[in-house]
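Right, I'll just put the structure down here and ask away after.
One chain of protein is taken out of this complex; the other chains stay put.
By written order: A and B. Residues from 1 in each chain.
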Amino acid sequence: MLKYILKRVLYMVLTLWIVITITFFLIHAIPGNPLASLARNLPPQVRANYYAKYGLDKSVPQQYVMFLKNLFHGDLGESLKFPGRSVTDIISEHAPISARLGIQAILIGVIVGIVLGIIAGFKRNRWPDHLVMFVAILGVCLPSFVLAALLQYILSVKIELFPTAGWGTGKYTVLPTIALCFGSIATYARYMRSSVLDVINQDYILTAKAKGISNFSLIWKHVIRNAIIPAITILPPQIAGIFGGSFVIESIFAIPGLGSNLVDAVNNRDYTVIMGLTIFYCALYIISLLVVDILYGVVDPRVRVSEDTTE
Amino acid sequence: MTEATIDEKFKIIGCEDSDSEKIARPTMTYWQDAWRRLKSNRAAMISIVILAILIIMTIIGPHLTPYSHEEMIAEERNMGPSTKHWFGTDELGRDIFTRVWKGGRVSILIGVIGALVASVVGCIYGGIAAYFGGIVDDIMMRIVEILVSIPYLIVVILISVLTKSKGMGSVLLALCITGWCGTARLVRGQILQLKKKEFVMAAKALGVSSWKIITKHLIPNTLGIIIVSITFDIPGFIFSEAFLSYIGLGVQSPDTSWGAMASAAQNNLLFYPYQLFFPALMIALTMLTFSLLGDGLRDALDPRLRQ
Partner (left out) sequence: MNRILEVKNLAVSFHTYAGEVKAVRGVNFYLDRGEALALVGESGCGKTVTAKSLMRLNPIPPAEIKEGSSIKYNGKEVLDMSKEEIRAFRGAEVGMIFQDPMTSLNPTMKIGDQIAESLITHMNLNKKDALDKAVQMLERVDIPKPEERINSYPHEFSGGMRQRVMIAIALACNPRILIADEPTTALDVTIQAQVLELLKELQSEMNTSIILVTHDLGVVANFADRIHVMYAGKIVEKGTTREIFYEGEHPYTWALLSSVPDLYEENRKKLYSLAGTPPDLLLPLDGCPFASRCRYCMQICKEKMPPKTELSESHSVSCWLKHPSAPKVEKPHILRRDV
């Protein structure tokens, strides 16, 4: 198992390096170097300083080596738009806000989704099932920004239950969290429902029934445990979805998180920030993929063994 | 009952061979059977009708009003729905009814073309990987693994930032650049599974040519899941386009799409909620119908569920 994790970590570092390289050369491959085009209108002396500061006086491969060296020391460069503000600062300042929102959303999304899916699976074709599936369909077809607008309009403008926008107490997180996690709830509810239905028809459920054990044991130990394991595999796309969702949701609710910073950077064509945040998000995602993989190995005994045998 | 009839009844007539070997139910081809199942799925059939209406409206809709999608009428700004402007006007005085269908053209085209391109690329890529196997397969799948370990929307944003033009083409490029990975994995997995199946082995053992095996066994048995995956991809692409437009990277004014319209309406939400309502409704309706159709197709095309 340790060997397996080590192998995965190495693989992860390799992937990350490839992503960094591609991102770097893509940004620098834009015709008429974007970094240069921003500096074009500056006076010659200032421009020379500017070039030196961002390493633009060197060749692209040299810049690449420098970038990697800095990256190794945790330095992702400085914002083009706001000189003096380093990308690392932006991340350390705004990431906690996004992280709180994201973790809240993923936890609620997964837990509520799983519970609803299990209820729907067990009450198949009765009203709880129809209700859950209605909510799930709604979640699948409503883009998060539409839902966010809807929530804002109804729950803060019309009923004034929650603040419209901004960041502060826990109250501020309610609407954005709902908007973010609704899609996950829908996906998980649908997935768990079919997973439960699948498990219920397995032979081992019949074996368990033939033992005469209590309904609680049957549902908990035999059905739910087996139904939840495959649900772990759809966790990564949910995490990616929440990243993506956070970009717009944070903008809509004026939350000073990383997502809204990325959107601002995109609108300002602030390439160093875009590059830095892209790398940060990718790293985060790749790590989460690894964690999910290890988690899967821990819960499913079959995976543990097949990994051992392939060694 | 007379003696004669009793004797008659107790005369051994045996079984007619033809009778016992006859299969009671009529045979159906795969596609006939799939169509029968799809037809019996009410949600999927309603979805097809709604989708057809939506598509027809995106073609003829803009011509049903006297306005063009970019025509601004200064004195008729932010007007609610009325007989003059069926869906109202936006903050620049443009007719929303006209714009919704004009934007729908872009949204649906991006969804359909994007899904088709992604599927074709994915099929070819996955097919090659599975067909050659070995080291080719290994390398090709490692590449896919790296590509999918980058969050999709991040790639899309990055590519959109890099391509300067803001037309449909660059949006499509951004969406398709890694959009095919899922299909490639799906196709590869399916073909690898099929290659191991007994009926393919049997065909090989009987000396059927590779070409025949590919066209008679591999493609028909993969087509089903590809069609289903296209149906599920389309709403995904429409959603991604809406998302891109929403953060200002999609289609630029005066052209529009549902996402761009929703984005523009967001600013006026407090005062003119109807401006968000119509594009949002169209997005939701399209995603809903494609999802339901996809569900129906999956049930109809999955041979394992055939009864």
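We adopt the following convention: a contact is a pair of C-beta atoms (placed from the backbone, for glycine too) under 8 Å apart; a residue touches a chain by one contact, two chains touch by 3 or more.
Just so you know, these numbers come straight off a predicted model, no measurement behind them.
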Completion exercise
Touch assignment to the omitted chain, from A:L6, A:A29, A:V46 or A:L206, lands on A:L206
Handout entry: Interface residues of subunit B (partner: the chain not displayed)
Key = 6-15, 17, 19-21, 24
Exercise for the section: Just the residue numbers, please: which parts of subunit A touch the chain that's not shown? Expected result: 202-204, 206-214, 217, 221-222, 225-226, 229, 299-302, 305
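Assume only the chains that are shown with their structure count from here on.
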Exercise for the section: Could you please state the distance in Å, as a whole number, between where the Cα atoms of subunit A are centred and where those of subunit B are centred? Expected result: 25
Exercise for the section: Show which residues of subunit A lie in contact with subunit B when the two form their complex. Expected result: 15, 18-19, 23, 26-27, 29-30, 137, 140-143, 145-146, 149, 152-153, 157, 240, 243-244, 247-248, 251-252, 262-263, 266-267, 269, 271, 274, 278, 281-282, 285-286, 289
Exercise for the section: Quick one: which bits of subunit B touch subunit A in the complex? Just the residue numbers, please. Expected result: 145-146, 149-154, 157-158, 161-162, 164, 235, 239, 242-243, 246-249, 259, 262-263, 266, 269-270, 273, 276, 280, 283-285, 287-288, 291-292
